[in-house]
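One structure below.
A single protein chain has been removed from this complex, and every other one stays in its place.
Think of it as A and B in the order they're written, each chain with its own count starting at 1.
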Amino acid sequence: MHETQIISALWLIGILAEAMTGALAAGRKQMDLFGVVIIGCATAIGGGTLRDMLLGNYPLIWVENVHYLLAIACASLLTVMIAPIMRYLSSFFLAIDALGLAVFSIVGAQKTLMLGYSPLVAIVMGLVTGVFGGVIRDILCNQMPLIFRKELYAVISLLTAAIYVGLKLLGIPEWINLSICIVTGFSLRMLALKYHWSIPTFDYQSGNDQHSH
Amino acid sequence: MHETQIISALWLIGILAEAMTGALAAGRKQMDLFGVVIIGCATAIGGGTLRDMLLGNYPLIWVENVHYLLAIACASLLTVMIAPIMRYLSSFFLAIDALGLAVFSIVGAQKTLMLGYSPLVAIVMGLVTGVFGGVIRDILCNQMPLIFRKELYAVISLLTAAIYVGLKLLGIPEWINLSICIVTGFSLRMLALKYHWSIPTFDYQSGNDQHSH
Partner (left out) sequence: MHETQIISALWLIGILAEAMTGALAAGRKQMDLFGVVIIGCATAIGGGTLRDMLLGNYPLIWVENVHYLLAIACASLLTVMIAPIMRYLSSFFLAIDALGLAVFSIVGAQKTLMLGYSPLVAIVMGLVTGVFGGVIRDILCNQMPLIFRKELYAVISLLTAAIYVGLKLLGIPEWINLSICIVTGFSLRMLALKYHWSIPTFDYQSGNDQHSH
């Protein structure tokens, strides 16, 4: 199996995992099935879409391959059907979500490098691809984006993208680089979840009373 | 009167109706008059703007014809003036909003087809044009987008766009196609409102307590 096929397969797993997190978030807000599908789609393709819009890189992937949207819609509806047993699958689900985070961050950086941008831009775009699907999901569900205060999600995305770009610059063969980054991103995320790793928070209570209600 | 003039006139009605829903939403949040105008504009042009940004189709309509913004601003301020009698006009208002939904969905699909995209992309962009103005309005007003749980709004948008694209592929003359789609979309929306039609919702209460407050 060729390395681009592997990364494509992992990317598809990531997209479907993201669609499921979107569908579950929609379910927590008692949306109707159509809302569930829209949130699922926005979560799955939101990060990559934002990246390509920021880079002016058209056409968007899902505009060129609109069938991805159908797959994502199916994954969202499937989530509704298996929701009753979802809590028994939660470890499995968190694992594929972690895999998705690593793959999205790598793919985002990879595509940006291929478009000829600098390493630093590629790392930033890895982060955008990795986490902004979730940010868009939370905005559409009217809740504070979780990634800004939970379990290193964003830090791991940035780190994974940075390692990928760094090893690429060092001339490491692509398949070794991909393996290292996926294992690292995935493991860090699972460890962060298990041990509730976090970085310090900033708690600023200003003197004005505008937020005191 | 030529068919493109009719669709332009209906599109303008739709834009102004959307501006009014934006202004009313801003009023529910006690915004100042300038906020009312900004929300009115974002609601009226948000769906079409997002569509064109997703397609990379520049310049945007309101950048090329900035006078639309002035018309929308006036419609927003007019809404403030007639607000005291708004509840007596609510049936009329819901009717022009329904007309706007149908026209936006058709125009969104039509423009996307004219740009050379596939039928499926056109249907998706009909939906984006039809409903994302309202989504942007609700995000700016910090409330959960209503279309994700109310009266089939999004479903009717998708359906109208799909019928338009389907009849187009079958070679039905444009003016017959437009008539069928506008009547269908408008009627479905009015019936959905009257009989409180809805599709099933997805109510997912996960085991974690992060949303229990």
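Going forward, a residue touches a chain if its C-beta (ideal position, glycine included) is under 8 Å from a C-beta of that chain, and two chains touch if they have at least 3 such contacts.
If you're wondering where the values come from, they're calculated on a predicted model, not measured in any experiment.
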Query raised in the report: Which listed residue (A:Leu77, A:Leu94 or A:Val121) would be found touching the missing chain in the intact complex?
Result: A:Val121
**Report entry** Option touching the unshown chain, where A:Ile139, A:Ala162 or A:Leu188 are the choices
**Finding:** A:Ile139
Query raised in the report: From the list B:Ile13, B:Cys74, B:Ala95 or B:Ile139, which touches the chain that is not on show?
Result: B:Ile139
Query raised in the report: Going by the touch rule given at the top, which residues of subunit A touch the chain that is not shown?
Result: 53-56, 117-118, 120-121, 124, 135, 138-139, 142-145, 147-149, 152, 154-155, 158, 198-207, 211
Query - Touch residues of subunit B, complete complex, unshown partner - result: 23-24, 26-36, 38-39, 49, 53, 56, 58-60, 63, 66-67, 69, 80, 83, 86-87, 90, 139-142
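Basically, only the chains that are shown with their structure count from here on.
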**Report entry** Equivalent-chain rotation between subunit B and subunit A, CA atoms, steps of 5 degrees
**Finding:** 120
Report summary line: Chain-centre distance (mean CA atoms) for subunit A and subunit B, in whole Å, is 29
